[in-house]
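One structure is given here, and the rest of the page talks about it.
For this view, one protein chain was removed and the others were kept in their places.
The letters A, B and C name the chains in turn, as written, and every chain counts its residues from 1.
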Amino acid sequence: MAEITLPPRLEGVEPVRSIRVPASIHYRYTAGEASSKFLREVAKKRLVGQQCPLCKKVYVPPRGCCPTDGVPTVGEVELKDTGTITSFCIVNVPFMQNLMEIPYVGALILLDGSDLPIMHLIQEIPADQVVPGMRVEAVWVPDDEIGPTLESIKYFRPNGEPDAPLETYKEHV
Amino acid sequence: MRDIAIVSFAQSHHARAISTHNEVEMLMPLLGEAMGAAGITKDRVDFVCSGSSDYLAGQPFSFVMTLDAFGPWPPISESHVDMDGAWAVYEAWVKMQSGHADIALVYAYGKSSPGDIRRVLSRQLDPYYLQPLWPDSVALAALQARAGLDAGTFTAEQMAEVAARSRRAAVDNPFAQLAGDVEAATLLDAPDFLAPLKMHDCAPVSDGAAVLILAAEDIARELSDRPAWIRGIDHRIEPHALGLRDLTTSASTRLAGEKAGVHHGEVDLAELHAPFTHQELILSEALGLGDGVSINPSGGALGANPVMAAGLVRMGEAATRISRGDANRAVAHATSGPCLQQNLVCVLEGE
Amino acid sequence: MGKERVAIVGCGQTKHVATNDGSIATVVRQAAAAALADAQMTWSDIDAVVIGKAPDFFEGLMMPELYLADALGAVGKPMFRVHTAGSVGGSTAIVAQDLIAAGVHERVLTVAFEKQSESEAMWALAVALPFQPPMHAGAGGYFAPHIRSYMRRSNAPDHIGILVALKDRLNALKNPYAHLHEHGITFDSVKDSIMLWDPIRYSETCPSSDGAFAMVMTNEKGGDAAAAAGRPPAWVKGTAFRSEPTMFAGRDQVNPRGGQECASDVYKQAGITDPRKEIDVVEMYVPFSWFEPMWLENLHFAEEGTGWKLVEDGVTQMDGDLPVNCSGGVLSTNPIGASGMIRFGEAAMQVRGQAGEHQIDGAKTALGHAYGGGSQFFAMWIVGAEKP
Partner (left out) sequence: MGEAEVLTAPLVIEYPFSRTTGPVIGAFFTALREGFIVGIKGADGRVIVPPVEYDPETSEELTEIVEVGSAGVVTTWAWVSEPLADQPLDRPFAWALIKLDGADTAFLHAVDTGGDATALTTGARVTARWRAARPDGDTTEDDGVRRFREGHILDIECFEIEGES
């Protein structure tokens, strides 16, 4: 950078090197039609996925569109709140707004009957005992706290079933 | 240069708030409609390019999820600009000129309803001198309008006439949001909104999306009975600081118009992306559009202004009129930034 | 390839740092001015400017091309902004080269940047959208399960990630522009660093940087003139983008089809049939160490499940037969929006013989690679010392 020349009144004055400019913008987030439908069912403790009419894949949560075919996912499929861990990560770093005690496990969970794993927490088991193929079930927040949000599922925990063999979820790892 | 044409166009019914649908849901039917009208399926598209801004709805990477609406599988050749979709057309046109694509699909979308668009657009400004003051988009346009009024470049009556003409034109446009048979004199009686601007001088706040398909040479003739050929396309930018520009004119539009060849023939109609009445007057002057030119027969951005898609809509509206045979030579324009800082001009012709 | 051949005749970058003391404009300007000087051009020689960066939220500046027009000498010219997530630096270079290849312009300046110090970039990536499950583990938390899947599928031993991190950080010591210069780094110091997102250790992740990279591109005539003047250009031999959906049933996130097809496309354009033999040096987008073996497979340098063996055998070291990330890579320097362009630009610098201490002698053909999002956006180019 070229040297700048200052007027006399700025010579020898401690320069400003940075400014603080906090900025906050408020938005109204819209979930959209498919997500709203899904979340309204979540509030009733039901997981209702949507199915693509072309490829027949079942998406939970649905976003209204088959990502590979680009058509509306119109069919509805109710799923149980159990699934299989396809892969996971042990988090050892505290994140903003994150009240979790570390370490904790974030896992990709393939809900039974769905075709795309969701990311959620695994609890009630030491982090180092989580393995791929582990069968898990949702633990919901108390009934009076349940609402139309995925936060209604507090976490997943092992459901005691034997680990699923790799062949059953091979397509997803 | 290869001959490249707009062969299909679809747009949403723009509205103050399309709150029942998220961006994917808003766009998906339009993609089907545009491809259907051209008689193609997605496997024939060689290149996809989109325009949107994360800031509008407050979602980083919103364009990432919105791509799902196209169903990009098997993997596709695709790109995205954080600019109005008109610039996505430019990128696609360049890609086609380089020989990498014969059919390109361009889409753009913008939802202004989730945030306060006037405050959101202030985030486009110089982050040191301007952003901390939160000057909003209407205020900056008002400064420009006063400069023009003071200089005698245009009058408040002419501005109201633009508003009235746009609303009357929008009556015939099923996609427009603000339409009606109204007299300029009536509009002038309204109180000031942000003086010297009155409410009628400002585009409505809109949610909306648009899709446009480009094809080269014989493929264009296959996909459309009367393709709208891109005879010239160019865009130019000006200094950012308002104090460094003559706000009463648009030097960048003038230059882009010259480079795009606006004057190489008679212009039948122009679709100008002017979110404020006085900006239409500035743009018309910069492009040298005479009295015989039909300006914004769609109602323009004053009829609906889905930010990030409004420029693309201008191209689509102009192309549609050529394809219908209403016009043979049209100018489409898009703008970006405060007080017309950046402008794109495209010249379209029938066979 | 398009109608016109494209030559890279100027490369420039900032010294990448945690905090660049200048304004945002200064950061892009430093890189652009260096590229112009390298090309022996002035601002008025440039026909158009193409700029890329990652989300505008990082700097709180919506559509930054508007504010940056003056700093990049773009007033009165076309100025274009690209944003394709993490691959944006690569995509931006491709859009710029298309302008020449299409015959629209003769001389184009392209620049990509990020000034992460303006905000906490991690925040911008972890905006908590309503109705979502309560998990904010950042980029590492997203990629770690896929890395675990790779390790499981390939039976790769745990130390492969450590070897990659060590290599890249040692390479960075030979690159004066790299952000991290960890002189004391050892295998054990990487191994003993905190396990952030098991299986990803702290020293296996990229830093947060302020920086920019710029290139000046021209047509065949300009490339020939530079060569005649003793400033050999890098010639573009192939470019490709690919995108696929972020999430879909059966998606392979370890070896995404988009990446495979993007690589096949770019090799075909460049006339490459055996990439392992024909490519001399690779600049690959590796923000977490394990992505090197994963991408070696995705880019057809190794059979599926065997990429890690190339790492273990030292093939990707600077003295190996397929050096990867001689610059130190994303693991040593990560101004996000610029990281892809640094890959593309470092590839060009290698075939121009201007990479200094991290130069691979006699490099004739190089691959620049970038990816973004959740490994669903890809941008690649092949550049060569010889005219295609």
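The rule is simple: a residue touches a chain if its C-beta (ideal position, glycine included) is under 8 Å from a C-beta of that chain, and two chains touch if they have at least 3 such contacts.
Remember, it's a predicted structure, so these values are computed and weren't measured experimentally.
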Visible chains that the absent chain touches, using the contact criterion stated earlier: A, B, C
From B:58, B:85, B:275 or B:337, residue that would touch the chain that is not displayed: B:58
Chain not shown: contacting residue from A:21, A:54 or A:166: A:21
Among B:242, B:282 or B:334, residue touching the chain not depicted: B:242
Touch list for chain A against the chain that is not drawn: 1-7, 9-10, 13-33, 35-37, 39-40, 148
Hidden partner interface residues of chain C, rising order: 19-26, 29, 43-44, 57, 59-60, 70-73, 75, 117-120, 123-124, 127, 129-131
Positions on chain B where the hidden chain makes contact: 19-20, 58, 114, 116, 118-119, 127-130, 132-136, 139-140, 142-147, 150, 192, 194-197, 239, 241-244, 247
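Please note the rule applied: only the chains that are shown with their structure count from here on.
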Contact graph of the chains (line, ring, star, complete, other): complete
Taking each chain's C-alpha mean as its centre, the one farthest from chain C: B
Between A-C and A-B, the pair joined by more C-beta contacts: A-C
Interface hub residues of chain C, defined as touching at least two other chains: 60, 129, 245-246, 248
Multi-partner residues of chain A (each touching 2 or more other chains): 21, 23, 29, 31, 35, 66-68
Residues of chain C that touch chain B when the two form their complex: 1-3, 23-24, 55-57, 59-63, 65-70, 74-85, 91, 94-95, 98-99, 101-104, 124-125, 127, 129, 240-246, 248, 256-258, 261-262, 373, 376-377
Complex contacts: residues of chain C adjacent to chain A: 21-22, 26, 30, 60, 120, 122-123, 126, 128-138, 140-142, 144-146, 148-149, 152-153, 194-200, 245-251, 254
In the complex with chain C, residue positions of chain A that touch it: 1, 17, 21, 23, 29, 31, 35, 39, 55, 57-59, 66-68, 86-93, 95-98, 103, 106-108, 115-116, 118-121, 127, 132, 148-151, 153, 171-173
